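Below are the structure tokens for one structure; questions will follow.
One chain of protein is taken out of this complex; the other chains stay put.
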Amino acid sequence: MLKAQIKVLLKQSVLDPQGQAVEKALGSLGYNNVEHVRVGKYLEVTLAENNREAAHKQVEEMCERLLTNTVIEDYTFTLVEV
Amino acid sequence: MLKAQIKVLLKQSVLDPQGQAVEKALGSLGYNNVEHVRVGKYLEVTLAENNREAAHKQVEEMCERLLTNTVIEDYTFTLVEV
Amino acid sequence: MKFGVVVFPGSNCDLDAYHLVKDVIKQPVDYVWHQEESVTGYDCIILPGGFSYGDYLRCGAIARFSPVMKAVKEFALRGGLVIGICNGFQVLVEAGLLPGALYRNTVLQFRCQFTHLKVENYETPFTETIERGRLLKIPIAHGEGNYYVDNETLRQLESNGQIIFRYATEQGEVSDTANPNGSVYNIAGVCNANKNVLGMMPHPERAGEAILGSEDGLMIFDSILKHWEGSRL
Partner (left out) sequence: MRPEDWRNMGLKDDEFKMIVEILGREPNYVELGMYSVMWSEHCSYKNSKDTLRTFPTEGERVLQGPGENAGIVDIGDGLAVCFKIESHNHPSAIEPYQGAATGVGGIIRDIFTMGARPIASLNSLRFGTLDDAHVRYILDGVVAGIAGYGNCIGIPTVAGEVYFDPSYQGNPLVNAMCVGLLETDKIKLGKATGIGNPVILVGARTGRDGMHGVTFASEELSEASEEKRPAVQVGDPFMEKLLLEACLELINNDDVVGIQDLGGAGLTCATSEMASRGNSGLEIVLDRVPCREEGMTPYEIMISESQERMLMVVTPEKEEKVHATFKRWGLTSTTIGFVTSDGILRVHQGGKVVAEVPAHSLAEDAPVYCPAYQEPAYLQTTAKLDLQTLPDVEDANQVLLQLLAAPNIASKEWVWQQYDYMVRTSTVVLPGADAAVLRIRGTNKGLAMSTDCNARYAYLDPYVGGKIAVAEAARNVVCSGGEPLAITNCLNFGNPEEPEIFWQFRQAVAGMGEACRALNTPVTGGNVSFYNETNGEAIYPTPVVGMVGLLDDVKQHCTPAFKAAGDVVVLLGDTYNELGGSEYLAAIHQRVQGQPPALDMKKEKTLQKVVLAAIKQGLVNSAHDLSEGGLAVALAECGFANGIGATIALTANGLRLDSLLFGESQSRVLISVSPENLSTLLELAAQNGVSAAELGQTGGTNMEVAVDGLTQLKLPLRQLKKAWQEAIPCAMK
């Protein structure tokens, strides 16, 4: 089986209010070296599939169709064996 | 500078309704090989800090204090240079 | 009895709590700005509902670090009465003043509706005058009111009488169908071991006038008043 670890973030040009809020909060907690924060989604999808290539294609498709909205979000993923 | 890539998931013992919903949705889209889905948060925190050890300690602290709620969430992170 | 209603950036039920105290139960009340460092002079602190700091990251997670929360914590430790409603409950949980955690409703949607609450402990400052067996009709409005504690903590809460309200049907049955958000054990409100800090997801301040559909929320405030009067004797 393969597990896709999918990271989803808002596109660079899109406002990330959550990231901003966390950035500000970390600053006011005294972490003055925090340059930038972004907040997104993390998904783990486990597939009964051993072929990495097939899995890769499928995860890509699932991301495009359901897991993300590519209008505002970008995603990356890695596959790990489980 | 170092960027912490932080993955946050609900603890195994805590029900993950979002993961369940996505699992079901993928199933009904015809992805029958999806075994399990979990949905969590992904954060990127960029630090003006080059010492990996110091950064590691700081990120851990930030996670415990603010970024996660350890009553229900687990987290892992990696540091990458930027 | 003097009330303080804390205002975080993003609080939006501050007005409602203020209105209830001032115009319905007719007690002195002030807004307390989140940057205040002291809450001395108040007899009861209300942490109102809303979306403090947008509820970004997690509900209540950022608000707990505001200066006023340090003061509220000290106030609570000295035995002061604190009631956190909805977002206020979330802040109290994040601040460690109450056990457990609140997260996404299992229905994955925001829910605004009337609920019926069964009172589990009448021996608290918040419930002592409530007629035994009386269900309270009080509305909820939240997306993250799913209360979680692990089994061990749940047992402790139970044996300490810290579980105050549970969601029930109109007939008083505590069941899955009555559970609007997936909370463990249908929990709608809990208090600390000392019983002076209450957190609840339902909004008693929205159930204080007949024209709004229920006056049952007043029972909680009546208890608070009576308790305070009693404690002064």
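In order of appearance the chains are A, B and C, and numbering begins at 1 in each one.
Operating definition for what follows: contacts are C-beta pairs under 8 Å (C-beta built on N, C-alpha and C of every residue); 3 or more make two chains touch, one makes a residue touch a chain.
The model shown is predicted, which means the values in this text are computed figures rather than measured ones.
Considering the whole complex, the hidden chain is in touch with A, C. Touch with the chain that is not drawn comes from one residue among C:10, C:67 or C:161, which is C:10. Even with one chain removed from view, subunit A keeps its contact list with that chain: residues 10-17, 20-21, 69-72. In the full complex, subunit C touches the hidden chain at residues 9-10, 12-13, 15-16, 19-20, 49-51, 53-56, 109-113, 139, 141, 143, 203, 205-206, 208-209, 211-213.
Everything below uses one rule, namely that only the chains that are shown with their structure count from here on.
Distance between Cα centroids is largest for the pairing of subunit A with C. Subunit A and subunit C, compared by their mean Cα positions, are separated by 35 Å. The distance from the centre of subunit B to the centre of subunit C, each centre being the mean of the chain's C-alpha atoms, comes to 30 Å. The mean-CA centres of subunit A and subunit B are about 9 angstrom from one another, to the nearest whole unit. With touch defined as above, residues shared between interfaces to two or more other chains in subunit C number as follows: 57, 61-62, 65. Touching of two or more other chains is recorded for residues 66-67 of subunit B. Those residues of subunit A that touch subunit B in the complex are listed here as 1, 5, 7-9, 19, 22, 25-26, 29, 31, 33-49, 58, 62, 65-67.
On the side of subunit A, the complex with subunit C involves touching residues 17-18, 21-22, 25, 28-29, 39.
Touching subunit B in their complex are the following residues of subunit C: 57-58, 61-62, 65, 94, 100-101, 103-108, 146, 148-150, 182.
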